[in-house]
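Worksheet: the structure to be examined is printed underneath.
Excluded from the complex is one protein chain; the other protein chains are retained at their positions.
Up next, subunit A:
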Amino acid sequence: MSDITPSGLNLAADRNQGAEHAALFPIEPGTMTDLHTRLAAIAGEHGLLDVAYRTIDTPVGPLLLAATEKGLVRVAFEREGFDTVLETLAKKISPRVLEAPRRLDAVAEEIEEYFAGTRHAFDLPLDYAMSSGFRQIVQRYLPHIGYGRTESYKEVAEHVGNPKAVRAVGTACATNPLPVVVPCHRVLRTDGSLGGYIGGLDAKTTLLTLEKAA
């Protein structure tokens, strides 16, 4: 089917009609935002807000933060594509996904303090639902690497009791669903070079420089 079929034309006409009706039946600015805020609050009260999210601006670009009722479940860099990240959350956890900044107020505050250099450890409930098995074991270990310190992939493999699983540690870091908060940026190659990073090497350098300065 080409895009100039009659049904395609009808669709375009419908859209024009929709635009005309939007102009003819105006809704005051701010109304939709107010209604959305109210919906997020009521949904939370009814236990229907399975995944709440918001975005914040940081020195490593905008971050998307998502939380279940259990805790922070996802931190995403812009280069990952926020829409893609939300689609994945909807498929893996629940499609009851709403932008609801309030649930993430505490997270946003701690991340802000971290980038200001005044916070060296996160004190947030985390939900590891987006990873499993060995990857989750590695990710649960990462917060034990202290602020401003680094370990090699090999050292991490040893510390989680599987010294041969160096590559698997790399994969666990690369698929960390909670970057920044779960500090996979503190894991480097044995020779001290950066390795990879989900947020890009610039972001990894920024985080390491920040922590070194403190």
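As a convention for this text, a residue touches a chain if its C-beta (ideal position, glycine included) is under 8 Å from a C-beta of that chain, and two chains touch if they have at least 3 such contacts; residues count from 1.
Quick note on the criterion: contacts and distances are computed from a predicted model.
Per the UniProt record, the chain missing from the shown structure is "Sigma-70 family RNA polymerase sigma factor", taken from the list "Glycerol-3-phosphate dehydrogenase", "Carbohydrate ABC transporter permease", "Sigma-70 family RNA polymerase sigma factor" or "Spore maturation protein B".
Touch with the chain that is not drawn comes from one residue among A:L86, A:L104 or A:L126, which is A:L86.
The chain not shown here touches subunit A at positions 14, 17-18, 20-29, 31-32, 35-36, 38-39, 42-43, 46, 48, 51, 53, 86-87, 89-91, 94-99.
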